[in-house]
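With one protein chain removed, the remaining protein chains of the complex are shown where they sit.
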Amino acid sequence: MFYLNLMVNGVVEGLIIGLAALALNLVFAVGRFPNAASGDFMTIGAYAGYSVQQLGSHSALVQGLAAVAASVAVSLASYALVFRHLVGRSMVAPLLASIGLGLFYRSIVSLLFGLDPLFFVMPPIHAYTVAGLRLQGTDLWLATLAAASVAIVLLLLHVTPIGREMRAVADNALLARASGIRSRRVMIALWSMVGAITGIAGLVVALRTTVNPELGWGLLLPAFAAAVLGGVGSPAGAILAGLLLGVMQELSTPWLGFSYKIALSFVVLTVVLLVRPQGLFGTAQVVR
Amino acid sequence: MNNSRRQFVRHGSFAALALAMAARVPAAFAQSGENLRIGALNDVTGAGSPYGGGMQKAILMAADEINATGGAGGRRIEVFAEDSQTAPDAGVLAAKKLIEVNKVHAILGTWSSGVAAAVMPLTDAAGIIHCTNAGASNITSSKGLMFRYSALSVRIGQALAREIAKRGHTRLATMAFNNPSGREITGGAKQGWEKLGRQLVGEVVYEPNRPSYRSEVQTILANNPDAIVLGGYLPDFTVILRETRQAGSNVKFYAPAWAVNQKLIDALGAPACEGVMTHDYVAALDSTAYKTFVDKFKKATGIDPTENYYACCAYDMMTVVGLAAQAAGGKPAIAPMMRAVANPPGTMMYDFVSGKKALAAGTKINYEGASGPIDFDDLGNVKPLFKLSEVRNGKVELVGNAFQDY
Partner (left out) sequence: MLAYLVAVAIVIGIYALLTISLDLQYGFTGLVNFGQVAFYALGAYASALTALATHSVALGFVAAIVVAAIAALPIGALALRLREDYLAIVTLGFSEVVRLVLLNEEKLTGGGLGLTGIPRPFANLGPGAAEIAYLALVVACNIVVVLIVRRVTRSPFGRLIRAIRDNEVTVASLGKSPPAAKVKTLVLGAAIAGLAGALYAHYITFVTPDQYLPVVTFYVWMASILGGVSTLRGAIAGAAVLVLILEGTRFVRDFFPSILAVQMASVRLALVGLALVLFVLYRPQGVFGRALPR
């Protein structure tokens, strides 16, 4: 039962990692580079939601909308001002730029809000205990939210025209352009999606813990590991990989301890890249 | 900062240095020795910022008082204020500047263990006094130049363990933030508990900034502790307390004062925080020194120092150094005089003015400060008083007596 509860904890953490990995995966596939600023999009979303609460609104919906709006704005701005101009350069360029952007966003946030962690007002809510298994009401809500996000993303990608275009660009950018797909529209759709996902993820993390400038950066490594494990090009894979990673991390704690469980992501990441670079569900990638 | 301060306070910068030197007003009292230069190296920004700013102001205030009487041992006090940023690297650079550029005779007011541990070898190498509030046990001076105005973290933990046993708990567990402060508080608690012949029922070390502490909480609750000593900070404690209550446990937490305050209660609501215990130093609440200090500090800064025990300590640091300099009669060797003016036996003194008068009359004095009795043991540590408080109905209230036996 102890382990089962650890697993449940892992599922919950894994969903958050999965959401962050989803955002990473999308940019990896369509934008073709790892976006190290994803974590900081999350952080900004969290602060936006917090500001809304400070202004008096305790509605999760309003906070969520604010978080999404802020992250989308930052995401689109990052694309328009920086990433757009780095198309055609080697992958290291947007990667480095995303690192720099991340540092910059983190510093702006701490200038505006200070370095101290801030708290949402969130009194404890009792868990439901079903046969020794502890289920938190907020977590069920979170699970639904994550599942809904994945469903919406999959829907958008496979059913809508813009989604089809995104997938085309992901498969073969040159061919896509040749067939008349306007990359500007696709990119705007991509970065908006990325912003929405990271905004939600950031708010959820902040609700469960604290709002602080390092919020997103701390999740980056597990998110990368999950993105790679799931396989670039598979949104559902990102979420599943996140779950897997989350559960593995928590189950490992009796042996690894809470400090080293974070190292597990690194090990997983490395092993996957060496053994099965396309991840669990991804398309064959040029990894070398 | 008003202009009269300018004479005594320098920021670590070239421009300000030049300006300040130009603005210096000639001293109005006899200079029988060179100025007593003090480095106020405080955690004004960074994790120590709740305390560092107040500490620096307290040192300045004490220095002003001393200079108003004509100085200590005929020497005027010159304070050089630096911000360590609660970062060892920045602290070391600041200390180097204080020691090598400003040539200070003492460094006062380090607070975080990281900064103090880094600065300690520098002050020892330079042969100057280092007065600190840092609690880590590896901060010691091989030359007897370290004076700690608060308790070692380890001792706090030991004292807690005894109190917890006295209160009838039998199953103790510890949770530690993975840094020296957290680890030493819980380490001390473990030592104290084992000295009583008991064993801990759980120990967890946790990392900062985790997206959840669910598993950590689950692990610590696995063996049904009835009390948990937590060495950590407000952000992580908020999450851990929430997770613990959500798990349905009413285990009694004993957490440091900086982790239990109104912010915690606002975030979690009064019911969740009910019964949480916190430990803190109690400044010598009944002492004249404390009362006068509080009034003076409020007037000078507008802030109530009762929230900032360390500001009281910083005030005492400057005052004791001043008294020691006075007792040294203007000669440079101050360190040997520190215990002479602060430890018993001697006539109890509560401020610099009376202390100076008594010393001039040849009396042996025993300074009792705003932060406590200030009696240094052989290693340079004092034995402060602790108090326990409990959160009741959304307010932090004192319970029981202050304890000092550990």
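Which chain is which? They are A and B, in the order written, and residues in each are numbered from 1.
Keep in mind that, in the parts below, a residue touches a chain if its C-beta (ideal position, glycine included) is under 8 Å from a C-beta of that chain, and two chains touch if they have at least 3 such contacts.
What you are looking at is a predicted structure, and each value in this text was computed from that prediction instead of being measured.
Visitor: Which one, B:Asp89, B:Glu194, B:Asp295 or B:Asp377, makes contact with the chain that was left out?
Guide: For the chain that is not drawn, the touching residue is B:Asp89.
Visitor: Who touches the missing chain here, A:Val62, A:Ala80, A:Ala168 or A:Leu273?
Guide: Of the listed residues, the one touching the omitted chain is A:Leu273.
Visitor: So that we can see where the missing chain sits, which residues of chain A does it touch?
Guide: Residues of chain A in contact with the hidden chain: 33-34, 82, 85-86, 89-93, 95-97, 99-108, 110-111, 114-115, 221, 224-225, 228, 257, 259-260, 262-263, 265-266, 269-270, 273-274, 286-288.
Visitor: Even though one chain is hidden, which residues of chain B still touch it in the full complex?
Guide: Looking at chain B, the ones touching the missing chain are residues 11-16, 44-46, 49, 83, 85, 88-89, 92-93, 96-97, 99-101, 113-114, 117-118, 120-122, 125-126, 136, 138, 178-180, 183.
Following the convention adopted for this analysis, only the chains that are shown with their structure count from here on.
Visitor: Taking the touch rule as given, give the residues of chain B at its contact with chain A in the complex, in rising order.
Guide: 46, 178, 204-207, 209-216, 218-219, 222, 234-235, 238-239, 241-243, 245-248, 263, 266-269, 271-272
Visitor: Report the residues of chain A in contact with chain B in the complex, numbered from low to high.
Guide: Going through chain A, the ones touching chain B are 2, 5-6, 9-10, 12-13, 16-17, 115, 117, 119-127, 129, 134, 136, 205, 208-210, 212, 214-215, 218-219, 250, 253-254, 257-259, 262.
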